[in-house]
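Every protein chain except one is present and positioned as in the full complex.
Now for chain A:
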Amino acid sequence: MTTALTTSPAAAGAGRPDGDTAVRISHVHKTFGRPGTAAPVLEDINLTVAPGEFVTLLGASGCGKSTLLNLVAGLDRPTSGTIEVPGGRPALMFQDHALFPWLTAGRNIELALRLAGVPKEERRPEAERLLELVRLGGSYKKRVHELSGGMRQRVALARSLAQGSQVLLMDEPFAALDAITRDVLHDEITRIWAEKQLAVLFVTHNVREAVRLAQRVVLLSSRPGRVAKEWRIDLPQPRRIESAGVADLSIEITEELRGEIRRHVQH
């Protein structure tokens, strides 16, 4: 069941050249193992993300949300159905920062720029700019192990942005951080999303985080993963995770999520 959606002007990112779709997922099924024998992980997923739109994918474990993100990232193929990303290969951030420990923070970003085809002489200044953007201006020469968990995720964010994609996929990127750091990073991603007008598809199992960040929350059911319900969130940004607006909606969504989980009780 899906609530009807009206297009909001803020979400559409007025005047973007890439048309009206950043990601279009149509009738996607995914089954691991031989078809027919294994239970499907994803079933008939339909989801469109507009340019500049922030969407969180929410679900309990086993809902296939990370699988879906891998499909969009092109790391895996759907069993059937299509995924279109008109702007080309999207950027992907993991729960693990996945920074390369043999490179400095700045060099990690430069490698992404290089692989994206940025000419040599532009890489260093661009890497410095991206580090400034995540407020790590002085950290170009820092090694990965010299950075705190939150700083690593910010460098990872800068590296993702270095790909130059207008679509950013995030797979529970803040799940391993402490609450204070996560709060700060929520502010950070909200600021950068608005500044860069990115389309973000953000996977989480944390309801409040989903409501704190998103313009639209998509709830997936588990085994098989299906779109169960969607909410559009009009609260102004930046939001506080403790605010009443976020809390009220979180309670409503949590109830739905619990209902989805209860369906799996063995009788």
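Heads up, the rule we're going with is that a contact is a pair of C-beta atoms (placed from the backbone, for glycine too) under 8 Å apart; a residue touches a chain by one contact, two chains touch by 3 or more; residues count from 1.
Assume contacts and distances are computed from a predicted model.
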Item checked: Among "cytochrome-c oxidase", "Sulfate ABC transporter permease", "High-affinity zinc uptake system membrane protein ZnuB" or "Phenylalanine--tRNA ligase alpha subunit", the UniProt name of the subunit that does not appear here -> "Sulfate ABC transporter permease"
Notebook entry, point to check: Which residue from A:Arg34, A:Lys120 or A:His145 sits in contact with the chain not drawn here?
Noted result: A:His145
Next item on the list: Among A:Asp44, A:Asp96 or A:Glu128, single out the residue that touches the unshown chain.
Entry: A:Asp96
Next item on the list: Sort through A:Glu84, A:Glu122, A:Glu242 or A:Glu255 and give me the one touching the missing partner chain.
Entry: A:Glu242
Next item on the list: Extract the touching residues of chain A with respect to the undisplayed chain.
Entry: 73-75, 89, 91-92, 94, 96, 98, 100-103, 111-112, 114-116, 135-136, 143-151, 159, 163, 180-181, 183-184, 187-188, 191, 231, 233-240, 242-246, 248-249, 252
